[in-house]
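Below is one structure. I have some questions about it.
Removed from the display is one protein chain of the complex; every other protein chain stays in position.
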Amino acid sequence: MRLRLLLFAFAIGLLTSRAAAQQGGTVAPQGGRGAAPAAPATYPPYTRPVSAFVPPRTPDGQPDISGLYVAIPLPRNVETPLVPLANRAPNRANSEFSYSLNERPKLPEGAMARPAGVDPADGTIPLTPEALAKRKEIIANQEKVEYLDGRVLCLAPGIPRSTIPAPVVGYQIFQKPGYVVIFYEQSHLYRTIPLDGRPALDPNIRKAMGVSRGHWEGNVLVVEVTNFTTNFDNNWVIGAISATPGVPAESLATGHGIPHSDRYRVTERYTPIDASTIHYEAKISDEKVFTQPWTVAWYAFARAPKDYVPVEYACFEGNEKNLMLMTNTDISGIRVSVP
Amino acid sequence: MKRPVIVTAGVPTILLVIGLVAAAQAQRGANPLRTPAAAAVSAYNGPRTPDGKPDLNGIWQVLGTAHWNLEAHSAIEGVPAGLSLVEGGAIPYQPWALAKRNENFQNRLTADPLRKCYLPGVPRATYLPFPFEITQMPKHIGIAYEFAHATRTIFLDGTPHLEDLDFWMGDARGRWDGDTLVVDTVSLGDQTWFDQAGNFHSDALRVVERFAAIDASHINYEVTLEDSKVFTRPWKISMIVYRRLEKNLELLDYECAEHVYQKLLKKPGSGN
Partner (left out) sequence: MRTRRVVAPVVLAATLGAASAAAHHAFSAEFDQNKPVNLEGTLTKAEWMNPHAWIYIDVKGPDGKVVNWAIEMGPPNALLRRGWKKSSMQYGALIKVEGFAAKNGKEFANATNITMPDGTKIFAGSDEPPK
């Protein structure tokens, strides 16, 4: 019965996709408890934020964006699902001391709350048919370790996923002559972004966080990221919150289940909006996965409160029990050679 | 970066330098017979940051055998011989701890946490056979390690330690003592080793590192380790940290966790 309802909704959805998406309640804002105000039926075309803010300068003349930051929660979902979920069973949130902090930063004044996917304008992810089929297979098999979300395996989430808000954790931006360096609190990841226009690396060099080459356009940091690792299909390009078991791929609003190919590359833009906020945009290209480049954007960084202390987040070391509980896999006996 | 200035020293200068160094070593209670040769230069003349400190920005790496074994050892299969990095030669274990260390050594292929891809801790991360990158700002110094993308942030902003906690890479607070960066690290837990030979510690460990800039490309790295649950007294190691001078070098990936999953899933190492 439910399947027929879903198929019917899908048919209607093809005609009036956005209206259907709203009715399903699938654009509930993330990061807050309780009922959300209804999202608008349409969003205006995405335009990059324009800011009159002039940051101070570093000693070597870069706009100074250095400092400690926390993540601003996504105000809407990552994507508009192909098939809205009519009736999602309440998913008991993880315990109250898990990730819900009342002191989460808010969107800056005047900023629009919109889904993270801004181009294409209808909020869907422009996947090739092969990528969609693969997504369905991946999402349907999350209890198997070979399919499991790479971030849950404590593999590096890559770009742009490392900038997807995880409210408990933050970022530290360093600057030194010729470089911007970003430390990510979650899983102690980092990137060094040279600004001197040096070429990208040999295609045989692959990094989980890609190889970054940056430059300043006015006060906007633009970074080209290439040379991503492709050892695992578990390294999805994006994903907010966690893949909830039982929600099929077509009904996801979270971006999960999309691995990239060796053609994957990203162009990022970091725009300081004011002294406390940085807006983030990532244009994702991968001809084997997407039918057109896919652009995501959100207000990502808020200056950390004065007493904020970044805390080590060592993911892999503490993950064995979780892996056992999720996939019945025991990695505790595995040893690898190290130099 | 300015090219390091090469000073041609006359005999009186050399004698003065040796005298100053000996006095300094005596003051610090160090064994004067263990003076590392490169520490004979008493004044840093390399590049400085705008706030007047030695410029440690860049990629560095340690040579030598510390990561295999901090103590003196002859070669065994796959492991070169090495002199001791420990001042006085041997690590001053309490008797029970020495037995534990020897047991660790026997079991090192399974017991070494590094072989589970756990973070290396401090100071092991410094002398692993991988480069690391220092990013230096007046109030924060970030160190990024190629091994398992480990990081440390050293706070020089006067904020207090995070104590009564367990971190794999500890909690580090630093200050400049002249041209030496002094880093005090606590909250290191008890899960890491100092090397592949089973040298270990408890959660009482406190590590004080002195990064003494010698010149633009060398740091004299001296570390005092204190752990009253395991050792009979504090002890020191020292070694040279070398700047990696290749143009356009960057840290690459050693994503150890991937190797674990590749083994689990019996995927061939792709070489990527």
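As written, the chains take the letters A and B, and residue 1 is the first residue of each chain.
Everything below uses one rule, namely that contacts are C-beta pairs under 8 Å (C-beta built on N, C-alpha and C of every residue); 3 or more make two chains touch, one makes a residue touch a chain.
Not measured: the values here are computed from a predicted model.
S.K.: Touch as defined at the start, partner being the missing chain; which of A:Leu132, A:Val169, A:Ala200 or A:Val222 qualifies?
M.R.: In the full complex, the listed residue that touches the missing chain is A:Val169.
S.K.: Just to verify: which one of A:Glu79, A:Glu268 or A:Glu317 makes contact with the chain not shown?
M.R.: From the options A:Glu79, A:Glu268 or A:Glu317, the contact with the absent chain belongs to A:Glu317.
S.K.: Touching the absent chain in the whole complex: find that residue among A:Asn141, A:Ser242 or A:Ser285.
M.R.: A:Ser242
S.K.: Can you list, in ascending order, the subunit B residues touching the missing chain?
M.R.: These residues of subunit B touch the chain that is not shown: 162-166, 189.
S.K.: Name every residue on subunit A in touch with the hidden partner chain.
M.R.: On the side of subunit A, residues 25-26, 28-36, 71, 73-74, 88, 90-102, 142-143, 149, 151-152, 154, 164-169, 185, 240-246, 311-315, 317-319, 321-322, 325-326, 328 touch the unshown chain.
Convention: only the chains that are shown with their structure count from here on.
S.K.: Cα centroid separation between subunit A and subunit B, in whole Å?
M.R.: About 35 Å separates the centre of subunit A from that of subunit B.
S.K.: Okay, in this complex, where on subunit A does subunit B touch?
M.R.: Of all residues in subunit A, those touching subunit B are 59, 66, 145-146, 153-156, 172, 174-177, 179, 181, 183, 187-190, 192, 194, 198, 201, 204-209, 211, 229-232, 309-312, 314, 316-317, 329, 331, 334-339.
S.K.: Touching subunit A in the complex: which residues of subunit B?
M.R.: Contact set of subunit B toward subunit A: 49-50, 57, 109-110, 114-119, 128-130, 133, 135-137, 140, 142, 144, 147-151, 153, 159, 162, 167-169, 191, 248, 250-253, 255-265, 267, 270-272.
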